[in-house]
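Apart from one protein chain that is not included, each protein chain of the complex appears where it belongs.
Chain IDs A, B and C follow the sequence of writing; residue 1 opens each chain.
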Amino acid sequence: MRRRGGSAIRAVLRAPEGRIGAALALLVLAIVVLGPALAPYPPEKLGVGAPSAGPSAEHLLGTDTLGRDVLSRVLCGGASVIVIPLIAVLLAQLVGGGLGLAAGYLGGRWDAILTRLFDVVMTLPPLLLVLVLIAGLGSSAPVLAVVVALVFLPRAGRIARAATRSVAGADYVVAARLRGESAGYVVGREILPNIAGPLMADAALRLTYAIIFVATLNFLGLGVQPPRPDWAVMISEGRATIAVTPLGVLAPAVAIAALSVSANLIADALTAHWSPDVRRAGVH
Amino acid sequence: MAALEIAGLRVGFEQARGDVTPVVWDVALDLHAGRVTALVGESGCGKSTVALAAMGYVAPGGTLLGGRARLGDVDLLGLPPRRLKSVWGRQIAYVGQNASLALNPALTVGRHFEEVLRRHAGMRRPAARARTAELLEAVALPDPEAARTRRPHAFSGGQQQRIALALALACRPGVLLLDEPTTGLDPTTQARVAALIRALVTEQGVATLFVSHDLGLVGTLADEIGVMYAGELVELGAAADVVARPVHPYARALLEATPRLDGGAVRGLPGAPPSAVVRDRCAFHPRCAVGDHSCAGAPVILRPVVPGHLARCLKPGAAAPSAPAAVVPAAAPPETTPLLVARDVVCRYPRRDQAAVDGVSLQLAAGETIAIVGESGSGKSTLLRALAGVHPLADGELTLDGQPLAPAAAARPRQVRARLQLVFQNPDASLNPRQTVGEIVRRPLRLLRDDVGREQEEAAVAALLERVQLPAAFADRRPGQLSGGQRQRVALARAFAARPHVLLCDEVTSALDVSVQAAIVELIVELAREQGTAVVMVSHDLPLVRSCARRVVVMRAGRVCEEGEVARLFATPRHPYTAELLAACAALEPGAGRSAASMA
Amino acid sequence: GGRGAGASGAVAISSDALGPRGGTARLLLGGGGPRLVLDPATQVNEPDAIVDGLLYDGLVRLHDDWRVEPRLATRWESDAAQRVWRFELRDGVTFHDGRPLTAKDVVYSLRRLLDERLGSAVYPRLNGELRPDGVRAAGSGAVELRLTQPDAFLPVALGARHCKIVPAGTTDFSRAIGTGPFRLRSLDQSKLSFELERNPGFWQEGLPRLDRIEGMLANDQASLVQSVASGRFHFGGFIDPSLASSAEASGDARLLAHRSALFNDLVAAADSEPFTNPDVRTALKLAIDREQILSLAYKGHGSIAHDVPVRTADPFFAEGLAHRTRDVDEARRLLRRAGYPNGIDLELLTAPAGAAMVDMAVVAKESLAEAGIRVSVQQRPAGTYYDAVWLKEAFYVDTWVLRHPLDAMAVMFESSAPWNEARLRSPRLDELLREARSTGERSEQAQLLGAAQTLVADQAGFVCPAWLDELYVAKPELAGVGFNATDLVDFQRASLG
Partner (left out) sequence: MPALLRSLLALLATLWLISMLTFAATSLRSPQEVAQSALGRGVAQEQIDAFVEQQGLEGSLPRRYGRWLGDFVTGDWGTSPITQLPVAQELGPRLRNSLILAVVALLLALPPSIAIGLAVARRRGGRTDVAVTTGSVVLAALPEFVVGVVLMWLLAVQAGLLPVDSSGLAFGGLGEQVEAFALPALTLALVLAPQFVRMVRAAAIDVIAQPYVRAAVLRGLPARTVLWRHVLPNTAGQLVNVVAVNLVWLIGGVIVVENVFAFQGIGQRLVTAVSQGDVPTVQALAMVTGVLFLAISVAADAIVARVEAGTR
């Protein structure tokens, strides 16, 4: 396989599912960034239409029980499910990836300790761990980001470690050490370039899970709190009136689905490109 | 009449989207009952594809582009899949490369036989069992009864190959197709399995196709040999003729590249075969020593040179103009103080009781080439890695030039690191796929050479590449864009960049084709002589060792069991293990009589 | 003196007004806590009130118009000073386990309520005037209550849903022995489900009509309506007003309303900045758009309130309050005067802990903004809201159910009241309430309570824009469901047609 010139973007765009994913992601991002400007009504403004009304020319997606415009709320409700997962994954990838890299490169006792630590955290089902931590820390956006990062940290660490180990044993790394290259050179020039791709694919996959995760916490009422518009909260609140105003639930559901599906498609394309043989089961 | 008559066989594979590239073109072969027809050639020349297509099978992604394979009065290539399935396993049987992979690890050995016997012979279980025992006995498997209930992994590679053979013969097929049945086995086992095959074929009168890349091996085994190049048959004739008097320059080159136990010089074959069929001219022309412009002008047809001996060449049998100097072992240097000394080296792996290297002592003089041979797992690589400083010593000591040598590379001073360089078996794994060739070769210059300034590096890299016979433009390529032989040259360039005094080579050629292998060995010997570098060459290939080393160390189970001058050791081995090794190799020598192969 | 009466002994009911007998009704009750509380004295949530109302009976029962219905007491009277009260007990009433009801049981039950450690919700109401030793049996058929200060409204106080009569000596309430129309067959606290069956010895002949009632507590508002509409339950409640339309839309279920039975209020605690300034408190009341809250947050299921816990239709309502109207300019002026010329930023806490509590805050934010009161609504988890926010924070939403005007004001605004969330400290109000208690004269009571309401509306940090109906859905075949101020919902006369 040729790995040259394979910037992540090109890798994604080469695969059809990657193209679909990228288009979808762009669309969702556009909605999230431009949405507040495009929204026909202020998202929190009450009674801009009759409550619980169906779709009409003024309200393309109808209104909710307080007469707020569903379209405007959907346009403004994506911030937390994008920003918090991004921060969380970045944190997890930086800290966990760094630790994993160190463990994989150093080997020996550090490796054993870190691996064991990762394993232990990973034995707790992720949602359970998050719930337990939220039970202790309470819920707020920063707590959410940190807690979700904490869940993914050992997983990112394991992947980074495994990738590092698979490369660290390679003859070219042995050759570098025989030359007496510094640890910085070995890690930065010999190891990282060879694992960056898989790690990126892994991060993209993790982002998918983080999105699902944060949305789920919002849905369970443990994340973003109303009245701020949020897709998952809209679903949770609108569930009760789904028979009357299904769009109030289905529209944000489609938005979340588009977001997580696009992330997953991109992750899939990256995975297929970088590590066609990575068993995804082993990844999370 | 031929048992299987293959004619005009053409197969293509889908390369890019929709494009079908032909990889086998107009192959015609007749297989006769009781006779072995061998098919040889470099990797990727289409041997396996021919064998499979002869059954009417093409791997996914491939297309049959034409041809016939007549088995009796049916053409297998025209049969619908349902009919084919009743022919496969019953009238024509196939044994794939590497039997350990060809048996299903989840099923017992007996199960494999039962399935086939039930399907093709309609046998019930008791009958099938009896027949299985009979078959296993025929392939000389110890305790056939017990073998039936075990799974494949409980058997050694040689035994698995016997089981696969028995399985193929279960329904008494008239035609047997064997795809490299002995590759991957150690020489001793290889000889035994080859002998068994020969015996069974003769005894049961099966028409057999024997695919191999080892011309030496098939010379002793086959009745007839077909040599393939780039998807075409380039030479076809009686085995003895082809081995003794090859007429196609390619066949000759292959033979010359094959190391011989008698120490004859090997000569490399430069370049690499094309990856697809070349139809408008002689495919071998770019690598050919005797061809001229006429060869590049038009397609060449396969035609008889002498009766019964065909070749696809315009200048069959022409002698190469001036053969380049063959590799000659470095002359024995004057007895000086040893350069590198290992004393009572012991190496262990964690959680293993048995030491991988168990008290080995070794001396290497400057400019000397020694070889370490021994069966797989005997500790050759471990010893070498210990010398290089990447495997810790459990015991023993190393000295370089009389000075103690730190066991860990990291603890050795820079100049010392420069003096010892290691080259690895697999060039794929030893080059960082993300760096350019230039970067790879430049690093040791910067790190280990004081005499090369930054501004001279580029020139030095170009010079090094030239020395290993690579164009300077390759500096911008990445390893993925090079062939295996080219990569190993880059690895050599990297090693020589440090101007080493000792070059440690760990099976540097075993991942390569014979033709390339010879060229690399040539290069090492030449460079070493030029620079006065001492070489430690690890290998399990005795003939290869013979062609380049002066002294040989034979290892077994972590210990040295014999050590001596090449000539002496090959002539009069003192240790029974050395003798055994030599005998196995001898049996596989080209030209060794069939009688030698029948030792079992 | 206060006086009430009813026929003694078994009470006959004209049967033509009633539906057929028999059948099992299934209830799905929302708004419940994590468990069903079977000790009536310490009951907390609405489902507790409904279920305990079916299992137990009190001396009296209150109707929404404050009519006091005789239940286990048939007659009551007080001395002229409203200090000594005597309640005569109904004859022939037995508990579910067959024991007859005696004065001893009543004394035990009432004394329990007066034990501070028990923590009953009526304790703060009665504590000031009644000591445990003031409760005495007067023979086996009557009890006498001696108050430390006059209270003409004592029968009303005893109409609280916590004041149920249990057998003397009861400490374990898991079997729920009472005198109510139904008795407990089974209860699964882990599933939050219960089964009740007809009490064959119920003192009201011909009642109840149903053979059995099965029910469970729903933790999830969302599926309440759907569950009833789909036919698995006969009755579901409470329904959040936002779901009322979906109840109406889902054909087979109809909406039942206990009119104006609760309210949500904004608490602006007078001991915290910026609400220490009365102008700020008044500005809130002037700025809020009551109609909008009623129509948007409550979907019209309720009635306008006037910052007092007394309904407009209540006989004691202070008429003048109804004429006050929204005045945004005046609100701005008051804010300016209080030192907020550019308006004021406030953080309003709320939780999904009661019907429309969140929506009410969200809607309030709208109209307050017009007066420059910029509110940011913060939603807190319901589970910890009453521990972390209530009575602790400065500005938040609270919810209350309907109480008698005197009770309500006593519990919420008397200086000594532990639940004085608005932190109103008004000797004048305390005085007014005390006087109202000590007179048996209806007109005097009305005048005093009217003055008290005016004071609350003028001064308390208590913004109550609207009453909210308690909404339920029921299958059409379930008839005869009643509502009252004591047990909220009454299934005694319910029947399945």
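Note that in this section contacts are C-beta pairs under 8 Å (C-beta built on N, C-alpha and C of every residue); 3 or more make two chains touch, one makes a residue touch a chain.
The model shown is predicted, which means the values in this text are computed figures rather than measured ones.
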Which displayed chains the unshown chain touches: A, B, C
Residue in contact with the excluded chain [from A:A102, A:A170, A:I212 or A:L270]: A:I212
Hidden partner chain, touching residue among A:L13, A:L131 or A:A196: A:L131
Among C:A382, C:V401 or C:A479, the residue in touch with the chain that has been omitted: C:A382
Residues in subunit B touching the chain absent from view: 52, 55, 57, 59-60, 84-90, 93-98, 101-108, 115-116, 119-120, 151, 153, 164, 167
Absent-chain interface as seen on subunit C, which is shown: 28, 33-35, 116-117, 119, 188-193, 195, 214, 216, 218-220, 222-223, 226-227, 230, 232-233, 381-384, 386-388, 390-391, 418-419
Residues in subunit A touching the chain absent from view: 17, 119-121, 123-128, 131-137, 208, 212, 215-216, 219-222, 232, 235-236, 239, 242-243, 246, 249-250, 253, 256-257, 260-261, 263-265, 268, 279-282, 284
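In this text, only the chains that are shown with their structure count from here on.
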Co-neighbours of subunit B and subunit A - touch as defined: none
Most centrally placed chain - per-chain CA mean versus overall CA mean: A
Chain centre separation in whole Å, for subunit C relative to subunit A (CA means): 47
Contacts with 2+ other chains: residues of subunit A: none
Subunit A - residues contacting subunit C, complex: 44-47, 51-52, 65-67, 139, 221-222, 225-227, 239-244
Residue numbers on subunit C that touch subunit A, as the complex places them: 221-226, 229, 240, 242-243, 245-246, 249-250, 292, 296-297, 299, 352, 358-359, 361-363, 365-366, 377-381
Complex contacts: residues of subunit A adjacent to subunit B: 1-4, 170-181, 189-190, 193-194
